[in-house]
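One chain of protein is taken out of this complex; the other chains stay put.
Per-chain numbering from 1; labels A and B assigned in written order.
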Amino acid sequence: MNVEWVGEALEKLRKKRPLIHNITNYVVMNTTANALLAIGASPVMAHAIEELEEMIGLADALVINIGTLDEHKIYSMLKAVEIAKELRKPVILDPVGAGATKLRTKTSLKLLELGSISVVRGNFGEIAALLGEHGKTRGVDSATYDENIAKTIAKEAAREFNTVVAVTGPVDYVGDGRRVYGVANGTPMLGRVTGTGCMVTSIIGAFLAVEKPLRATIAGLTTFEIAAEKAVEEASYPGTFHVKLYDWLYRIDVEIIKERAKVREVEP
Amino acid sequence: MNVEWVGEALEKLRKKRPLIHNITNYVVMNTTANALLAIGASPVMAHAIEELEEMIGLADALVINIGTLDEHKIYSMLKAVEIAKELRKPVILDPVGAGATKLRTKTSLKLLELGSISVVRGNFGEIAALLGEHGKTRGVDSATYDENIAKTIAKEAAREFNTVVAVTGPVDYVGDGRRVYGVANGTPMLGRVTGTGCMVTSIIGAFLAVEKPLRATIAGLTTFEIAAEKAVEEASYPGTFHVKLYDWLYRIDVEIIKERAKVREVEP
Partner (left out) sequence: MNVEWVGEALEKLRKKRPLIHNITNYVVMNTTANALLAIGASPVMAHAIEELEEMIGLADALVINIGTLDEHKIYSMLKAVEIAKELRKPVILDPVGAGATKLRTKTSLKLLELGSISVVRGNFGEIAALLGEHGKTRGVDSATYDENIAKTIAKEAAREFNTVVAVTGPVDYVGDGRRVYGVANGTPMLGRVTGTGCMVTSIIGAFLAVEKPLRATIAGLTTFEIAAEKAVEEASYPGTFHVKLYDWLYRIDVEIIKERAKVREVEP
């Protein structure tokens, strides 16, 4: 796939500096905010019902991440997705830990039923669980990943939920209901830093401010994972890698993306 | 302005190792705690009503930061400011996102109405919003900054709220109702790391344990921003810059401050 448009999307993002509203988990609030700032977006984290409407009104996209749920947060999330629908703001959902507990699976499905999620980004086990497959997720980590099943799941989930779905893993598969694309960038070191899945979700959220869902998802995955490749070339251990990841989200550009992007349409 | 006293204030702070109680937002809890530890203070984060009185009793200053509000937290903050008033502990308020939503503007004003806030530190749009100006804030980022208006706002807000007010931006303006001072240190890279505004608020909080509000504010801004200047000389990208910022909060000393501080009284 010709991916020159990915670099151009990144330039649009940086020019626009979109405001990305996150209702996310406590573990990754700081790191996703920093990832958004590094790439060139502007983060805001807010969950109080009283200010959702104004905040979503100001925002260019909404990120919903269901880690560290509780009753109040679920209510905020449902409300926020409804408001985003009304205000026609794009929404990305990260169903963290779906399949690990019924609360998480159920909450994700409720959010999807509202019918206005543009993109779902999860690992193999999470998306499998949402599809009712017997994917048993291991806490919030990637469950056992199978390349062929991953493709199928991306396709089926996209159809089932009428949205773009990204199943991330060694190769990420992105389905929009008609086609499936594979993104083969990244590094296993991403699994040694907490919240890297949540970071890429927020970054896709930032691309949703400048591209349609399918393209935003491919652009977010590619950009983030190439930044990770560059970071791991400079850092063999997770502490330093984590720091360099922000550096490379800031440094990555059209040329690096053109040189490295591994995106292709696949036969699902 | 002769600023030798800033270095001396830092030495007093390090000798005292004040306990700084923070009721702050989830995004920056970790980073403000680390900033306080690096500079030589001792942080505590606690918001349960049941322990506020004891914790504030132990603390040397209180930091209130209204990012990621909710009903319970607002109640804790109001209670905490009342307790601090009774116990005569200095309080600094960071009105994160005031102007972006009515909840944030209203909550900040309620806290100010309690009449015992020593310092307010916010960006241009936030302080403008509190003053009822038509400053439209962009989420929690600095709204469009205008040097002349910033000066005026610092002066007026200090008078209006009967407190010291710092309007931070490319040049920070600090008003105490009579005079206005400009602090011209810092680096734009601070805008690429989340919570740097919140960090400087907490550090001013630490200086409140050893200096009166006007001096504490100038000392906090100057020390933090010079540390940032040193950090950016060693790091051109935000991940590494963030790490070096803690290093330099730890390393900064009387000599570096004397050499670098750019503080002057300005005509408001």
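In the analysis below, a contact is a pair of C-beta atoms (placed from the backbone, for glycine too) under 8 Å apart; a residue touches a chain by one contact, two chains touch by 3 or more.
What you are looking at is a predicted structure, and each value in this text was computed from that prediction instead of being measured.
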Handout entry: Contacting the left-out chain in the complete assembly, out of A:69, A:114 or A:266
Key = A:69
Handout entry: Option from B:167, B:183 or B:243 whose C-beta touches the chain left out
Key = B:243
Handout entry: Residue ranges of chain B at the interface with the undisplayed chain
Key = 19, 21, 26, 29-30, 33-34, 37-38, 42-48, 50-51, 54-55, 58-59, 72, 242-248, 250-251
Exercise for the section: For chain A, enumerate the residues touching the unshown chain of the complex. Expected result: 25-28, 30-31, 67-71, 97, 100-104, 138-141, 191-195, 237-240, 242-243
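The rule is short, and it goes like this: only the chains that are shown with their structure count from here on.
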Fill in the blank from the handout: Here the gap between chain A and chain B, centre to centre from mean Cα coordinates and rounded to Å, is 33
